[in-house]
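For this depiction, one protein chain was excluded, whereas all remaining protein chains were kept in their positions.
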Amino acid sequence: MKPLIASAVFGVIMMFAALSVKEKKTFTLLATLLLVLLTGVNIYELMHIMNGEIPEALFNGMLKYGSFSIWFNTLMTGIALLYVLLCGKHIEKVGQHTGEYYGLIFFILCGANLLSGYNNLLILFLGIEIISIPQYILAGSDKRNLKSSEASLKYFLMGAFSTGILLMGIALLYGAMHTFDVSQFNFMEHNVDAMSLGGIFFIMVALGFKVSAAPMHFWTPDVYDGAPTPFTAIMATIVKAAIFVAFLRLFSETFGGISQHWTLVLSIVTALTLFVGNITAVFQQSVKRMLAYSSIAQAGFMLFAVLAVNATGFKGIIIYAVAYSVATIGMFAVLMKLKDYTYDGFNGLGRKHPLLAFTATIFLLSLAGIPLTGGFFAKYFVLTAVMEQGTGMMWLVIFALLMAAISAYYYFKVLMAMYFKKGEPELAIEVTTGDRFFLGLAAAAIIVIGVAPDILLAWLKN
Amino acid sequence: MPVAVQLLIAIGFVAIMMIASHLLGPKRRTSDKLINFESGIPSIGNARQPMAVKYFLVAILFVLFDVEVIFFYPYAVNFRALGTEGFYAVLMFVAFFFCGFFYIIKKGALKWED
Partner (left out) sequence: MKDLVYLVPLFPLIGFLINGLFWKSMPKKISGLLASVAMLASFAVSLGIFFEIKNNPAAGGVVHLFDFIHSGSLHIPFAFQVDALSSLFLLIITGVGFLIHVYSTSYMHDDPGFTKYFAYLNFFVFAMLLLVLGANYVIMFIGWEGVGLASYLLIGFWYKRKDYTNASKKAFIMNRIGDLGFLVGMFLTLYHFGTASYGELFPKLIAGLPEGVSGNTMNAIAICFFIGAMGKSAQIPLYTWLPDAMAGPTPVSALIHAATMVTAGIYMIARSSAVYNLAPIAQSLVAIIGLATALFAASIALKQYDIKKVLAYSTVSQLGYMFLALGVGAYTSAVFHVMTHAFFKALLFLGSGSVIHAMGGEQDLRFMGGLGKKMRITQITFLLGCLAIAGIPGFSGFFSKDEILAAAYAKNPVYYYLGLAGALMTAFYMFRLYFYTFTGSFRGTHEQEHHLHESPAAMIIPLVLLAILAVVGGYVGLPEVFSEHHLLNEYLAPVVQNFDVHHLTHETEWMLMGLSVGLIVVMILLAYGRTKKPDFKENTGIAKVLENKWYVDELYDNVIVKPMKGLAVVLDKYAERSGIDGIVNGVGRLVSWGSNRMRLLQNGQVGTYIFAMVVGVVLLLAVGLLIVG
C-alpha cells in the first residue's frame, strides 16, 4: 500500500512543484529523486514480503499484494527511473508544462500499481482509467503540433469506447457472479453461461484494446506515431506491461478454471496480432512508426503468457516486460537523438556515433529475440509456458516463430542502415556523457538478462 | 445454430430495409430543405464560431467540482454509521479536493482577464 500512496502523493507534489518552479531542469531532477524514493519504498515493501510477512488484503479486500505484484512494481518504477534518466531532456522539450508531465507519469505508475494489486473488478476499472487518462493528455501535450492533438483526440475517443466495453463486461460478470470480488468468483463447468462468457469476452476485448491486440489495434500506429516521442516510449512500455499484468492475473487466476472456453478466441487474437503487427511493420518508412507496429507484434508474444494459464506464464511476463521495456525505451532514446526518424536518418550512425549505434544494435537484437539478449529468454519463456499446456497450441507457437523470423527483417533494416550504409546522421540534440552512460547501462541490463534471466525471478515466491 | 440463423436474418433485414428505403424513397433536394432548422427563424451566420477556451475550462471545472460535491450526500446520510473513520476519510477527500482547487487557482485557470 505504501508504494501506491507514495506514487499518488509524488504525483501531486510534482503538480504543485509546477506552480513555483520555473527552471525545467529542476523538474527532471525532482522527478528523478522522487522515483528513486519510490523505488526505495517498493524495495522496502518487497523486503517485508521476502522476510515471510504475509500480505493482508487492504480496503475490505479491494487490493491484495503478493510478491509478484510488488516485485513487478519495483521493476516498473526502476524502469521508469531509467526512462526519466534517458528521456528527461526530451520531456523538457515537449511543451510548457514539464512539471505536470512528470506528475502524470507518477499517476501512470499509480495506475500500474493498482493493476498489479487489484482484487476487485472495480479497482481493475479504476486502475485502467488512472493509467489511461494521463496518456490521453500526454499524447496531446505537444499542443502546437496537429498530429499530436489528433493522436490525443483519437486515443481519447477510442479509449472511451473501450472503457464502455470494459464496463459492460464487468456488469455482465457481476450479473453472473453477484460480486465484484475476484477471489470470490467460483467458475465451475456448470455455471458457465452466456452471461459470464459474454462478460469474459467483453473484458478480453477491452483489455486487448489497451494492449493493442488485433483487431482492436487500429489506434496504435496513429497514436504512437502522433504522440511526442518521449511519451510514446512510456505508452508502449510501462503502460502496456502493467495492463498485461492485469490481463494475466485476471485470465490466469480468475478465469483460469474455464480456460477451455476462451483460449480459442484469445489464440485467434494472438495470431491476428502477430500477423498484423509483423507484416505491416515490414513496409514502414519511419522507424517510429515501425516501432509502433513492432509494439503490436510484441504484444502478440506477451499474449502467450496469458494463453498459458500457468506459473511459467507469470515468470514469462516479468522477463518479457523488463526485456521489452528496457529495449524499447532505449531504442526510443536513441531515436530521439536523431533529427530524421526515417530509416535513412540512421544511415552511417555506426561510423559517426559508434556508441549510439552499438547500444541500438543490442536493443534491436533483443527485440528480435536473438540469444544472449534479454529478448531471447523472454520469448523462450512465454512460448515454453504455452508448450507446457500441451501440444494443442503448437500451430500458434510455430506461427509465432515464423513471425519472429519476419521481425528480424525489419529490425535488421535499422542495423543495416547504421552499419552498412553511408550517410551523415544529423543529431537533434547533443549526446552527453550522461546519455552515453545510461544507454550503456540499459544495454548492459539487456545482456545481463540474456545471460542470467534468473535474477529477475529470484524475487518471486512460488 | 438457430441463434446464428436468427442473427443473420436480423442483420439482413436491417440492411435490406436501409438500402431499400434509400433506393425506393423519393428524394427532393431544395436549398430550403438542406438548411439547418432553427425553429422557423432564418439562421444567421455559422454555428461553428470559435469561442474562448476559458469558457470551456470554467464549464468543465464546474462539472468536475459539482460531481465531487455530490459525494457529500451519501456521506451526510450515513454520517453516524460511518463514525470517526468515515470522518477522516471524508476529511482526506476534502483535502484532495482543495489541493485540486488550489492548483487550478494558482495555474490561473479561473482568471477571466489575461
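As written, the chains take the letters A and B, and residue 1 is the first residue of each chain.
To be clear about the criterion, a residue touches a chain if its C-beta (ideal position, glycine included) is under 8 Å from a C-beta of that chain, and two chains touch if they have at least 3 such contacts.
Only a predicted model underlies this, so the values are computations on that prediction, with no experimental measurement involved.
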| item | value |
| --- | --- |
| Displayed chains contacted by the hidden chain, counting the whole assembly | A, B |
| Among A:E23, A:E53, A:E426 or A:D454, residue touching the chain not depicted | A:D454 |
| Given A:I5, A:L37, A:L146 or A:L402, the one touching the chain that is not displayed | A:L402 |
| Hidden-chain contact residue, picked from the options A:M50, A:V265 or A:V431 | A:V265 |
| Among A:I13, A:I49 or A:V276, residue touching the chain not depicted | A:V276 |
| Interface with the undisplayed chain - residues on chain A | 153-154, 157-158, 161, 165, 192, 194, 197-198, 201, 205, 209, 214-216, 218-219, 221-222, 260-262, 264-265, 268-269, 272, 276, 279-280, 282-283, 311-312, 315, 354, 365, 370-372, 376-377, 380-381, 383-384, 387-388, 390-391, 394, 397-398, 401-402, 404-405, 408-409, 412, 416, 419-422, 451-454, 457, 460 |
| Absent-chain interface as seen on chain B, which is shown | 1, 3-4, 7, 19, 22-23 |
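Note that only the chains that are shown with their structure count from here on.
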| item | value |
| --- | --- |
| Distance from chain B to chain A - Cα centre to Cα centre, in angstrom | 31 |
| Interfacial residue positions of chain B with respect to chain A in the complex | 99, 103, 106-107 |
| Residue numbers on chain A that touch chain B, as the complex places them | 12, 15-16, 19 |
